[in-house]
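Only one protein chain is missing from this complex, and each of the others stays in its spot.
Then we have chain A:
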Amino acid sequence: MGRYVVRRLLQMIPVFIGTTFLIFVMVYAVGDPVNAMFGERAPDPATAEQLREEFNLDKPIWQQYVLYMGNIFTGDFGNAFNGQPVTELMATAFPITIRLAALAIVFEILVGITLGVLTGLRRGRPIDSGVLMLTLVVISVPTFVTGSLAQYLLGVKWGWISPAVSPAAPLRELLLPGLVLALVSLAYVTRLTRTSIAENARADYVRTAVAKGLSRRRVTVRHLLRNSLIPVVTFLGTDVGNLMAGALVTERIFNIHGVGFQLWQGIVRQNSPTVVGFVTVLVIVFLLANLLVDLLYAVLDPRIRYA
């Protein structure tokens, strides 16, 4: 197990370098960040030159990348061009997005798995067909549309919630955005659980459990559900990364000042250190989440051995 983890961590290094270098090149190749800082006005050539030197922009791109990475590992993500350290932006943005994503995962687990079990056990009945249709709708309508619609109806028209989330983003205000963020994945979790339950319900070991004289409830929870959730947990794990990315849209709709918001700001303002810094951390989160899923998989399914 320990050796497996080490090997996996080592394998992450090239993936990490590849993805971050790509994003680095993309961000720095698009336009001139120094010009962008001055907006409409053309910068004074001497000042521009000085800035380029300060931000290492006069060096070849690979060298810039190496210098940047070196700084990151000392905890220095550089400053945004307005002088604010990127780490400061992260310190406010990440807790908010993590809260939002955690809320979304909770929705996926509670609602998605419950619906999946109910429909999986009642395949072909009205409740099954109804939920199945609903998931199809949810999956095919873009999050931006469902999110804006929910915001308009609940926030503006009926006034049940405040349409925009305040800067501190308390949990209560994040409920609706969290649900919106979860929606598509929730539909997938429902379908995945349903298929898995229906498949396992016919398994021999379920028949054995019934023959043992266990109650219906115990057969379902202890035997059927325990096995059926293996693929679902895997999905939920890989979804952590997706949720972080999906937050880009949701945070914009509800004006939440999280990772997505900062990334968006960084992109439209061509604020390269912000964009690269945030994406780098996201890549790390994504890679670690994937490793965690693989380890969890071994815990859930004892037949899997890691060497």
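Quick note on the criterion: a contact is a pair of C-beta atoms (placed from the backbone, for glycine too) under 8 Å apart; a residue touches a chain by one contact, two chains touch by 3 or more; residues count from 1.
Here, contacts and distances are computed from a predicted model.
K.L.:
Select, from "Fe-S oxidoreductase", "Oligopeptide transport system ATP-binding protein", "Quinol oxidase subunit 2" or "Electron transfer flavoprotein small subunit", the UniProt-recorded name of the complex's unshown chain.
P.N.:
When "Fe-S oxidoreductase", "Oligopeptide transport system ATP-binding protein", "Quinol oxidase subunit 2" or "Electron transfer flavoprotein small subunit" are compared with UniProt, the left-out chain turns out to be "Oligopeptide transport system ATP-binding protein".
K.L.:
Touching the absent chain in the whole complex: find that residue among A:V184, A:A209 or A:V232.
P.N.:
Residue touching the absent chain, from the options given: A:A209.
K.L.:
For chain A, enumerate the residues touching the unshown chain of the complex.
P.N.:
Residues of chain A in contact with the hidden chain: 202-205, 207-215, 218, 222-223, 226-227, 230, 300-303.
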